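Presented below is the structure to which this report refers.
Of the protein chains in this complex, all but one are displayed in their positions.
The first chain written gets the first letter, and so on, giving A and B; residue counts start at 1 in each chain.
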Amino acid sequence: MSVGIIMLVHTAFDRAEQVARHWAASGCPIVFHVDENVQDHAYHAFVSAMSDLEDVRFVKRHRCEWGTWGLVAATQAASEKMLQDFPDVRHVYLTSGACLPLRPVQELFDYLDERPHTDFIESATTADVPWTVGGLDRERFLLRFPFSWRRQRFLFDAYVKFQRLVGYKRKIPNGIVPHMGSQWWCLTRQTLSAILEDPERKRYDRYFSKVWIPDESYFATLSRLYSRQIESRSLTLSKFDYQGKPHMFYDDHLQLLRRSDCFVARKIWPFANRLYDAFLTDQEGAMKRTEPNPAKIDRIFAKAVDRRTRGRRGLYMQSRFPAEGRENGVTCAPYSVFEGFSDLFENFEPWLAKTTGARVHGHLFAPDRVEFSDGQTVMNGALSDSAKLRDYNKLAFLTSLIWNTRGERQCFQLGPMDEIEDIEWDITKDPNAQISVITGAWAVGLFKSNRNFADIRKEAARLQQIESTHLNALRSEWA
Amino acid sequence: MAEFIEAPMEPLQTIIDEIGKTRRKALAEAPKLTDLTGFPQFLQSLKNQGMHPYLMGDFAIDAGMPESQEPKPKPYLIK
Partner (left out) sequence: MRWRRKYAKMRAYRKHFALRSVADNTGSIRTGDILLFSTFRNENVRLPYFLDYYRRLGVSHFLMVDNDSDDGGRQYLSGQPDVSLWTTKASYRRSRFGVDWLNWLQRRYGHGHWCLTVDPDELFVYPFCDTRPIRALTDWLDTSSVRSFGAMLLDMYPKGRLDAVPYRPGQDPIEIAAWFDPGNYVIDRNPSYWNLWIQGGPRARVFFHDLPKKAPALNKIPLVKWDKRYAYVSSTHTLLPRGLNLTYDQWGGEKASGVLLHTKFLSTFSEKAEEELIRKQHYSGSVEYKAYAEKIEKDPDLWCNWSEKYINWRQLEILGLMSKGNWA
């Protein structure tokens, strides 16, 4: 068989076995590497479980920890075994125990047969790569990383700082240009053997063993030296979250995976029974030559990253509570605040509603109650018209109202007689607030009132003072 | 307020346009201005009582109509 499968396994052995048998059934030889961290009894059980298959090999075990050399050493050992024991193999596909073939194996054979000299390995220079976990891109190759990022973080960070301080820079052997990419490749025997048998291999190994996350760059870099034809993409579908960890696929991703143009997908949740059943047993039915649409998959995971890192603007909830200045927008949509208009125009609110189609409220911050539009006592989201409830947290009240009514523009009246303390500045600073003021118009209300003139005069002075302070705030923000 | 009353349509149009964003047609009807007869006298009474009302603008008493002389705070439009 011309395609050999390497499988790096450390857990969920039953699934690894299930997938291995699937490959073996189509005639692919398989070389396993089992992480040395796995307990011996589990390892031996797995070996004996696979013992009925002819073209299966196990190699010397290495300790595989994320970001360290062990993974590369494991891959090298398995690759050497594969090339040595199976001379017919022309393409070697590197997979893990959590990978699942999406397309019939024959399709993969046909595809690779048509491209006998092509290496499929994601390989991009550091300048072009958008992801950097831990903020280190070029530095991966210029500094030394003897410490484990996961287990010895303090030492890891301290040594990095130290090297930066003294301006230490490693020499990259033979001036090779570092490249990075997904470690799940499919390489030709020619390229793979050239890398493994390179007379400079010891130097390269020494260098890369102290590079950070070497499995993302070892083969990506060295294959550039020998490959006749590189297609810089992985045949394995793998999506990453905002922390650089691979996303898991579950049963509810079945339809999505059918849209992939990849041959294999990872990582699959070991208990996603439907996925394993669909892709391993009902192969013909599963793929049905569906039109690949990988963009859809990309979108879903890109949205997930966005949701985690930027969230929904203007929303405050149990798992999103941004500190001041980090809200990325205090409210979620534009709204309009009118000061003095309803005092000057008799039918302002209905007129505004008719003219703009917006929802027009009265004084939302009136002292006695919230004057929702149309005299309602409850508003979207079940917001109550109780002034005490509103005043308990005025900003929450306002942001909730704007959130609950998204899609419909909100307008409300404001004036110096309202409870604007604690909310005045928030509205003033909010770029979503369109504020329009007719200064002094509140006096019309007093003018028409039937109160004692002495009271009126006192009230007028008080309101003027409030509005004046308010205008200063508005001006300072505007300037 | 005074200056606004002189020419209310333009600022109203601008505000409405901004809310609508796409709608640029002229306002069909204006909102109804409340009856302000006696308002200038009211302001004067406040002055007589020792207050200094200034935010409303200038309302000349005898004419009964608003009169703007110095520029007074105009309606604010943030953005």
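Definition applied: a contact is a pair of C-beta atoms (placed from the backbone, for glycine too) under 8 Å apart; a residue touches a chain by one contact, two chains touch by 3 or more.
Source: prediction; values computed, not measured.
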item: Visible chains that the absent chain touches, using the contact criterion stated earlier; value: A
item: Residue in contact with the excluded chain [from A:M379, A:I423 or A:A460]; value: A:M379
item: Residue among A:Y168, A:F271 or A:W425 touching the omitted chain; value: A:F271
item: Among A:H44, A:H117, A:R228 or A:K245, residue touching the chain not depicted; value: A:K245
item: Omitted-chain contact residue, chosen from A:F321, A:W425 or A:F453; value: A:F321
item: Absent-chain interface as seen on chain A, which is shown; value: 239, 241-243, 245, 247-248, 250-252, 269, 271, 300-301, 303-305, 307-312, 315-323, 326-328, 378-384, 386, 388-389, 392-393, 396-397, 400, 403-404
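In this section, only the chains that are shown with their structure count from here on.
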item: CA centroid of chain A to CA centroid of chain B, Å; value: 52
item: List of chain B residues in touch with chain A within their complex; value: 1-2, 4-5, 11, 15-16, 18-20, 27-29, 31-34, 36, 38-39, 42-43, 45-46, 49-51, 53-57, 72-73, 75-79
item: Residues of chain A that touch chain B when the two form their complex; value: 336, 340-341, 343-348, 351-352, 355-356, 358, 409, 411, 431, 433-441, 443-444, 446-448, 453-454, 456-457, 460-461, 464, 467-468, 471, 474, 477-478
